[in-house]
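Encoded as structure tokens, the structure appears first; notes follow it.
Note that one protein chain is taken out, while the other chains of the complex remain in position.
So, chain A:
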Amino acid sequence: MSGSQTMNRDVNTAVIGHFPGGVHPPERKQPASSKPIRKLALPQELILPVRQHIGPSGKVLVAIGERVDKGQRLTEAGLSQGLPLHAPTSGIIAAIEEHPTAHASGLPEQAIVIQPDGEDRWGNKHALPDYHDVEISRLLELIQEAGIAGLGGAGFPTAQKLAQQKPLKHLIINGVECEPYIAADDRLMQEHADDIIAGTRILQYITRCDSVLLAIEDNKPEAIKAIAEAIGDDPQIHLKVVPTKYPSGGEKQLIELLTGDQVPSGKLPMDIGLLMQNVGTAYAVKRAIIHGEPLLERVVTVTGESLKQRGNVWALLGTPIQHLLDESGFTPEKKQRIIMGGPMMGFTLPSSEVPVIKTTNCIMAPTEQELPSPGPELACIRCGACADVCPATLQPQQLQWLAKAKDYDELEKHNLFDCIECGACAYVCPSEIPLVHYYRKAKAEVRNIAREKAKAEQARKRFEARQERLEREKQERLERHRKAAEERKKMQQEKADKPESKTKEGDDKPAGKSAAVAAAIARAKAKKAAQAAKDSPEEDNSAKGNES
């Protein structure tokens, strides 16, 4: 508490922490940051992958041929991590089919295809201009229903992140945007600072947090100015200007910059009383609560020298990348690369039919001259340049050796899973080794092994449980037989007590056997005598058991 109070006093001061490593790639943000966000013409069709975020896909609520309004819900959020999907504009459901999606693998997934009718006709909106007398759980529900996912990173459903019930030291709003080229958040802050701050206040209300740190990198003076004005003299929101260094916008790095603390390995920021949301998410939350508009569009930086018209656009979710390129004067070169995301962490798209999804912050069409492809990979010379720039203080050179040697145990000991895949190591590697690529492969392999191991473990447990059950049943059976045998012995004894001559006939060694035979005879006699039809199978069993 005392920490946050000192911070209250010196608003707008510099950061207190520092993170190791980092790189300074050419920023090249100017084409996107200096021009207003453009509105695009409606595309021919919108492709909405049913599953477009972390978590399982929801149930489709519409049928082919159905007319939908703008904002109409298309899927039902199924399980806990699901998010519903909405129609970004009014139109007709043209198809529900497999379609290539925005994933590094390019594997097709089920998608709803909408043919816009051009009317852009809204359905019902449930605006909530004053949320202060609404229960927090209801607000979370609204955010969930609006389909809002983290717009800065992996696209984790926002409501679920907010619902964690732990007291917060700080709510961090991330407007750092450290990836080169990208200026989507920058431009959003310049044009919609008031909305972002309004959204921030909603997040603050939901989390009951009285200290907000809003971080922006110092290469965005216009955004800083706009946000500072929007904050005004609010004593609870502190604008933090962080030095430009990639990857200062990474969740863990920004936390270290702002608080001096590290998130313990394997834990969440929540565990040390912090919660981070992107400025774009704050904006979306404001639209959802105050205006009742679900998440239908986002700002996308469309850039790269293969495009004539570079800048930011408002892209409806589901807009095919080809449409963005066409609207930006695309003249592809030979062996053109199309990157979704920035140059450091973005992935190349196999085709331009892929649609914009909630986490698409940038589409790049760079020329070879602008971002040259790496030369052939040379051997590692252990120069340690990678270790110098690693923001997680890993030893990328060791990880690389171990990954190539497939030494998965050592990889885990060298904390492979603390790698945030920022790409700084590969960016500086003089031998041009695609380090991150090796780590991703190794991580996937380690996960596979763990999965296989878990499976094998489960199979082993199942087998052992079965063995145990069979053994138990056998023991129970034997126990029953023993008891039955004893019973019979007793009976025999009782009978033998009367005709004494018979017992003496038998030897003492096969006493059991003769006793059993005698018992059987006795039983048969008894049966005959009684003329009873009630013959229990247990007795048959016991006879067998005694023989064996």
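By our rule, contacts are C-beta pairs under 8 Å (C-beta built on N, C-alpha and C of every residue); 3 or more make two chains touch, one makes a residue touch a chain; residues count from 1.
Just so we're on the same page, contacts and distances are computed from a predicted model.
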item: Protein that the absent chain corresponds to, by UniProt name, given "ABC transporter permease", "Nucleoside-binding protein", "Ion-translocating oxidoreductase complex subunit D" or "Regulator of SigK"; value: "Ion-translocating oxidoreductase complex subunit D"
item: Contact residue for the chain not shown (choose from A:Q110, A:Q262 or A:Q309); value: A:Q262
item: Candidates A:L107, A:A127, A:I381 or A:A524 - the one touching the absent chain; value: A:I381
item: Positions on chain A contacted by the hidden chain, ascending; value: 19, 23, 25, 252, 256, 262-267, 322, 332, 335-339, 341, 343-352, 364, 366, 371-376, 378-384, 387-388, 391-395, 397-398, 415, 418, 423, 426-432, 434, 436-437
